[in-house]
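Below is the structure I would like to discuss, written out as structure tokens.
A protein chain is absent from this complex, but the other protein chains hold their places.
What follows is subunit A.
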Amino acid sequence: MKILTLTFLTCARKSCKPEPTSYPLHPTSAELEIIPVDFNPLFLRALLPRLDWPTLRILCEAFGLPGLQEEAPEEDALFLQPEEGGAMEDVEVQGEKGKEVVEDVEKKGEEETREASQLAKDLHHLLLETTMQEGKLVCGCCGHEYAVKEGIANFLLPAHLV
């Protein structure tokens, strides 16, 4: 299970869901493994606004992973700032057909030439490549333990807990 998934999982019990202590689930006796995944900075950009940064910091600490900066980063921090001039000059020439076209091309061009920052690479590694293979996830509200085996967490509840 990726750390990405862990930052969104809650206890499955209905009575726990409204309780703030049912999130995040606490990993114990965790075995981590790095599984390489293709880098996708545009996914990170889409994800960033809904990432719960304090939770991610708690999880890093629980796993004994290097600490994260205190403040959640802004979207711009995922990309290197574009250098002045350069690539943009071509765009001006192409855009004689009308203003709308210019804007479109500029935006596209920007997206394609913007290079991902080290922070984006670190986040990718942490969220998508770092996985919990074995261990347990414990609910801070009811104490229920969800077992993780071969990277798959068992969220099936016995009937009396549903």
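The rule is simple: contacts are C-beta pairs under 8 Å (C-beta built on N, C-alpha and C of every residue); 3 or more make two chains touch, one makes a residue touch a chain; residues count from 1.
What we mean here is this: contacts and distances are computed from a predicted model.
Colleague: Could you check which of "S-adenosyl-L-methionine-dependent methyltransferase", "Rab5 GDP/GTP exchange factor", "Mediator of RNA polymerase II transcription subunit 20" or "RING-type domain-containing protein" matches the UniProt name for the chain that's left out?
Modeller: In UniProt, the chain that is not shown appears as "S-adenosyl-L-methionine-dependent methyltransferase".
Colleague: For the chain not shown, which residue from A:Cys11, A:Ala30, A:Leu56 or A:Ala120 touches it across the whole complex?
Modeller: A:Cys11
Colleague: May I ask which residue of A:Leu65, A:Cys142 or A:Leu157 touches the chain that does not appear here?
Modeller: Of the candidates A:Leu65, A:Cys142 or A:Leu157, A:Leu157 is in touch with the missing chain.
Colleague: Spell out, residue by residue, where the missing chain touches subunit A.
Modeller: 1-2, 4-5, 8-12, 14, 23, 37-38, 40, 42-43, 45-47, 50, 52, 104, 128, 131, 150-157, 159, 162
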